[in-house]
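For this depiction, one protein chain was excluded, whereas all remaining protein chains were kept in their positions.
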Amino acid sequence: MTKRIGILTGGGDAPGLNAVIRSVVLTAYNAFGWEVVGIRQGFDGLLAGTPVMTLSPHNAYDLLARGGTVLGAVNRGNPFMRPVVQPDGTQIMVDAAQDVITRMHELNLDAMIAAGGAGTMAAALRLVELGARIVGVPKTIDNDLSATDVTFGFDTAVVTATEALDKLQTTAESHHRVMVLEVMGRDAGWIALTTGVAGGADAILVPEIPFDINIVCDKILALQEAGRRYSLVVVAEGAHPIDGEQEYIFHGDPMSQARLGGIGYLVGNAIADCLEAEVRVTRLGHVQRGGQPTPRDRWLATRFGSAAVHFVAQERWGHMVALRGTKLIAAPMQDAAKINRVNPDGEMVRMARHLGIVFG
Amino acid sequence: MTKRIGILTGGGDAPGLNAVIRSVVLTAYNAFGWEVVGIRQGFDGLLAGTPVMTLSPHNAYDLLARGGTVLGAVNRGNPFMRPVVQPDGTQIMVDAAQDVITRMHELNLDAMIAAGGAGTMAAALRLVELGARIVGVPKTIDNDLSATDVTFGFDTAVVTATEALDKLQTTAESHHRVMVLEVMGRDAGWIALTTGVAGGADAILVPEIPFDINIVCDKILALQEAGRRYSLVVVAEGAHPIDGEQEYIFHGDPMSQARLGGIGYLVGNAIADCLEAEVRVTRLGHVQRGGQPTPRDRWLATRFGSAAVHFVAQERWGHMVALRGTKLIAAPMQDAAKINRVNPDGEMVRMARHLGIVFG
Amino acid sequence: MTKRIGILTGGGDAPGLNAVIRSVVLTAYNAFGWEVVGIRQGFDGLLAGTPVMTLSPHNAYDLLARGGTVLGAVNRGNPFMRPVVQPDGTQIMVDAAQDVITRMHELNLDAMIAAGGAGTMAAALRLVELGARIVGVPKTIDNDLSATDVTFGFDTAVVTATEALDKLQTTAESHHRVMVLEVMGRDAGWIALTTGVAGGADAILVPEIPFDINIVCDKILALQEAGRRYSLVVVAEGAHPIDGEQEYIFHGDPMSQARLGGIGYLVGNAIADCLEAEVRVTRLGHVQRGGQPTPRDRWLATRFGSAAVHFVAQERWGHMVALRGTKLIAAPMQDAAKINRVNPDGEMVRMARHLGIVFG
Partner (left out) sequence: MTKRIGILTGGGDAPGLNAVIRSVVLTAYNAFGWEVVGIRQGFDGLLAGTPVMTLSPHNAYDLLARGGTVLGAVNRGNPFMRPVVQPDGTQIMVDAAQDVITRMHELNLDAMIAAGGAGTMAAALRLVELGARIVGVPKTIDNDLSATDVTFGFDTAVVTATEALDKLQTTAESHHRVMVLEVMGRDAGWIALTTGVAGGADAILVPEIPFDINIVCDKILALQEAGRRYSLVVVAEGAHPIDGEQEYIFHGDPMSQARLGGIGYLVGNAIADCLEAEVRVTRLGHVQRGGQPTPRDRWLATRFGSAAVHFVAQERWGHMVALRGTKLIAAPMQDAAKINRVNPDGEMVRMARHLGIVFG
């Protein structure tokens, strides 16, 4: 029986989303003879009746190495809460989940593949409970899902951050400087940890381990005394000081200051205060979410997209693709909410400490 | 008790070897207070009494991102067979394995870490059987070991090859050409397969699947008829035609011709013969083994080096590091001989076929 | 007065062609309010009546960093010679230059910008002599035009080739090898010379200086004796041996052998013969013509495209854009035939020799 499946992307950007889309289109067509239509702007676009995008093996072919998502994506809270104006002129928020189901029927979609983060999976799961036929592809640049060994986009982000750290290293060495690199990671420090280890950092500050700036300064000092006159510090955007140093680092106003310049600047200023060293700060920001996915992320995203189509064929509604070792498995969408944080006492941090890295 | 451990590298080059060395030095020093000495030129250097290299956290620090191996490595057969001149002037080959043991004692090595391929692991195992205390770090750019999910160096090779394929794609598209890219892989086609999927190839020729050039030509023709006027073909250096096409591809003299220009040229010529298309051929060669390791390979090599030191502490002689999922385990060195080839009927090839890729 | 100008691309590929197209479209629109149409497949497409491509600031915006040319290009001899079947059934070639003029009128083109090599400029000049209003943008990846200090595409090619040489260096050093890298340059050796100097080659073989393989071998030997156990050799595809070594290098059959594997292999084999060294050969081929242009090439191509539109406004028919120092000037299209070869006794070769590089 001919099938017609929809695909949408949700949440923040991650390199590889287009490769997922392409893989879904090619696999659906070649392996099953199915048609794929692209839903623009995620659930928002679906509700708004935004025209869908026809996706064919021909026009999807070039998507493999393109950053971003041609379908667009919206990154905000519950996508089903919609403002409705009441007779009395006031506006209330109503749940439009059922409207999404209706819209899927109108589009003659036999099934849908939703690629997105925890929010997208939660929304998809809600629809599955209402009878929709959806499988998921997990997406988080932070690589912080317990359900899967790795997610696409993470490798690209780490490559971008490590290339920056490599560049900082050469000029730090020549000019005897302390370089601070702020990278992504609001709740989980995997990008910081992996970049720091791959780029030879001396200190790595992650959200999971509140930092004592004095430990960082002591480490830099010890290196100087041992003859190395520069240091590299990687700071996750969600890093924060131990209780006793909140005042010192945030100057009594954590929110407004941090919003402006980022925790990297605050750390850089604190290091400049405690050492006689020139400190320079780089904040990469969304550069880490952009650009062509690495070959590894293209490969991984392609595998995820392919598996998602097979999961549709197997009617594994409410499940999402996950990698375990070298195998792809179907994990319950609920698992998208199970976050894998850096364990302060775990193997990775211990390994990094053994390399001489301090975590504040 | 203070320990002194040696490290050597053997076999062909793989990006990440220097990161392994650095990780061993830093971890041995920081976690255990051990000293590490570098054995130059592998077992050959050990036998020849080549002076060892003092490795300290200070001088090993910069090795993280450097390609190659500062210890040098020799890539040939049984490293213990040595020529000895007989009284009558003739020369015979004798086994010098016991001399290696003796030499290790002379150097006061409490243990040794050997990073290398199947040959190096076989040699190390031989020494372990003679009483030596050795753990291994597996190395193969081809990522073809059953024992471990992945080996360092592979990601770097795939990135180099995929970047080349990306570049060929743009000019192929503009100028309506068939581009042939020959990549490494004498016995296993993983570099070709991964590069081909990550770079959007139309045909991938691997050693495990003898190719029928007509199937490749038919695919290119079908694409042309569908409006795509260019094609990308990835060929592993060990690819070879089906029996019936040996004469046609090799022109009756497989060895001399193939030695000169490589199978890529032969495939390119055959495609030019069967189609009215301009064909261009690129042979990457050792570019794939060189250069800075990718962040992922540095991370992986660092983990392997770190685990090897812990295996020494655990006295897991005769074992080597392996990755399973996200965990490092100790695998018997014998497993270095268990090759993981591309399965013509396996999941990866099936996925690739569903993307529209032919394998000849 | 509203103008409508056409743009076409001709000859081989060079990164930056799309950036020229984009710059022409944006500049024509923003600076003059003109419309631009894209002629597909160069003069061939114009003669064949291939539908033109509408180019707007909107759809041209994304062309900046794309390799290749969206207009396509044909690389062959005189584009005006067309086969015509005679009444008696025989076929003759007739000159269709006048038909091109007619076609330009039919398309309501007030002027045309032709981006291409010497062949394209010669064809354009022919049309100008017949009354057509055409300005040119020179294109040669070899950077071998006397008229302009530099051409776009060259920097990208050199970056690609130098990155390959960098990678070969690390593995050559570890494993004591001689690495041969064959790069583009059939008639002019600028890519080889620039890559060799930028990548630290020990020998550079260019078309302009017939090589004596013994000089190359002597250099490698001298390096080995001085303690450097590896060497890097860059060979332009158009390099060839001195008369006395033709037989030795080409084995009596220059054409068929060289066609198959390239001069790089022949040089590699010859070095392997004269030295006890392991030699490995890489042939980059069209990788050098593909991929995203470097920022510098995008900048240069953008300037060339912008200047071309101004030249149309200035009615500088029969002229092409050229860079002298930091200024763009209008050079006669005839100058596209004036090739700037590497001068064996010039400053660049002398500089390279002073760095210790031999030229065979």
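Observations
Order of writing sets the chain letters: A, B and C. Residues in each chain are counted from 1.
Please note the rule applied: a contact is a pair of C-beta atoms (placed from the backbone, for glycine too) under 8 Å apart; a residue touches a chain by one contact, two chains touch by 3 or more.
Everything quoted here is computed from the prediction, not taken from an experiment.
With respect to the full assembly, the chain omitted from this view is in touch with A, C.
Of the listed residues A:167, A:228 or A:324, the one in contact with the hidden chain in the full complex is A:167. For the chain left out of this panel, the touching residue among C:3, C:229, C:303 or C:341 is C:303.
Only one of the listed residues, C:244, C:295 or C:344, touches the absent chain: C:295.
Taking the complete complex into account, C:228 is the one of C:76, C:186 or C:228 that touches the chain left out. The chain not shown here touches chain C at positions 23, 26-27, 30-31, 57-58, 61, 64-65, 149, 155, 158-159, 162-163, 166, 194-195, 197-200, 226-228, 292, 294-296, 298-299, 302-303, 306, 324-326, 351, 353-356.
Although one chain is not displayed, its contacts with chain A can still be listed: residues 12-13, 15, 17, 66-70, 72-73, 75, 160, 163-164, 166-177, 179, 257, 260-262, 265, 269, 280-292.
Just so we're on the same page, only the chains that are shown with their structure count from here on.
Chains touching both chain B and chain C: none.
Compare each chain's C-alpha centroid with the centroid of every protein C-alpha atom shown, and the nearest one belongs to B.
Distance between chain centres (mean CA atoms), chain B to chain C: 35 Å. Look at where the CA atoms of chain A average out and do the same for chain C: the two points lie 41 Å apart. Inter-chain spacing, taken between the CA centroids of chain A and chain B, is 31 Å. Shown for chain C are the residues that touch two or more other chains, of which there are none.
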